[in-house]
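Part of the complex only, each chain left as placed.
We just call them A and B in the order they show up, numbering each chain from 1.
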Amino acid sequence: MDQQDQATYRVDLGDLFEGPMDLLVHLVRKNEVDIYDIPVALIMDQYMEYIKLMNVLNIDLAGEFLVMAATLAHIKSRMLLPVDQEQEEEEEDPRMEIVRPLEEYLQLQYAAEDLTDRNQLDWDVFIRCYGNGNERPDEEPDGLVQVSLFELIDAFQKIIKRVSPEHLFNITVDTISVKSRISEIADLLEGRGSVTFEDLFEKEVTKSQLIVTLLAILEMAKVQVIRIMQHVSSGIIRIFNA
Amino acid sequence: MHNLKAIIESLLFASDTPLTVDKIKAILEVKDRNAVQDALKSLAEDCDSQERGFFLREVAGGYQLRTRPEYRQWVRRMKQSRPARLSRAAMETLAIIAYKQPVLRTDVEHLRGVDSGGILRTLLEKGIIRVLGRKDLPGRPMVYGTTKRFLEVFDMKDLSDLPTLKDLEELGEAWPNDST
């Protein structure tokens, strides 16, 4: 079989079973078995049949399918072990390992079905449509704005993709913490005009928060939005709006 | 105010978002909340009894006129809308977020048993879910929840319109061999 043929016969796994839970639910339903009393050996055999079939069909098997196969095998082996008479009462049915996630998964399937059955906007029901005239102007009297956080990062990512690599910069959770602290310090300065160095560190508890505050002060000094002054006699360091 | 009902109808007709009673009161400068509510009720009855092409629906905390679902095939044909429906996988993911919010990506994936990053991104792009914040865990993972848009799209007054999981389970058990 050449490359072309292989591509033709490749079936998206998502078209058949979304994941191992999906396949398991299918088998439970097909065999009409009670999820609280699953015949593990039977279900596992059928599960493995499907795995083999998917291999034959040249479907890329997600690792999750094999993890589930291992879990089923493990449960099956535990069920074959003789039960210790004394421990019997405390010993949990090994199948519980799979029953609980299955239970939750089934519940969510029902929830998804319920959502699907609702009158979905732009599919079952429609509201008035304003075509291209819908673009709202920037200038609005009361200055309210309606945007989502996702739109913001999406806009940022598009810019990043546009600019040349040498202008790339890292935005990480850490750098954002520093920005957040800068914003807080700017708030303080807006209110009070100046603040002592100690005040800024007063409430800090963890080492990383100390570092974040220090980095924030350094960055603000670097772009010169603050001045740092030390009193000659008292030695108190004060930060001012530049 | 003369003909409050007709004026409210014109507002609802021209609005692209659901209008709350408070918003209507503010626009019309009426003090009487009951008068607005009565007019809305009467309008809803008119839409039904006169068999109009649309009906008044309470959704996402406000009121909105929407075409009747019975006529979906014709409106759809006019709009030439491609299937804008969410896939089964997206519905499943959305159900998890709706019921378990605030929820982490790992929680979603644990329940579904498969990678769900792409679906989360799609739902974010559609504005149906949003980032609520971050959780104080290593890597500060993002926490997800549903939006007001979710209520609008899925025809709900508020999140309490969602049936409980227990109710759903009982309903589900009525058709145990419902094929997937």
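Assume contacts are C-beta pairs under 8 Å (C-beta built on N, C-alpha and C of every residue); 3 or more make two chains touch, one makes a residue touch a chain.
Because the structure is predicted, anything quoted here is derived from the model rather than measured.
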| item | value |
| --- | --- |
| Composition of the entire complex, counting every copy that the file contains | A x1, B x2 |
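Methods note: only the chains that are shown with their structure count from here on.
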| item | value |
| --- | --- |
| Length of the line joining the C-alpha centres of chain A and chain B, rounded to whole Å | 22 |
| Residues of chain A defined as touching chain B within the complex | 14, 18-22, 25-26, 29, 32, 62, 64, 68, 101, 104-116, 118-128, 130, 134, 148-150, 154, 173 |
| Parts of chain B lying in touch with chain A, wherever the complex brings them together | 13-16, 57, 64-69, 72, 75-76, 79, 81, 83-85, 88-89, 91-92, 94-96, 98-99, 111-115, 124-125, 127, 130-131, 134, 139-140, 147, 152-156, 162-163, 165, 168-169, 171-172, 176-180 |
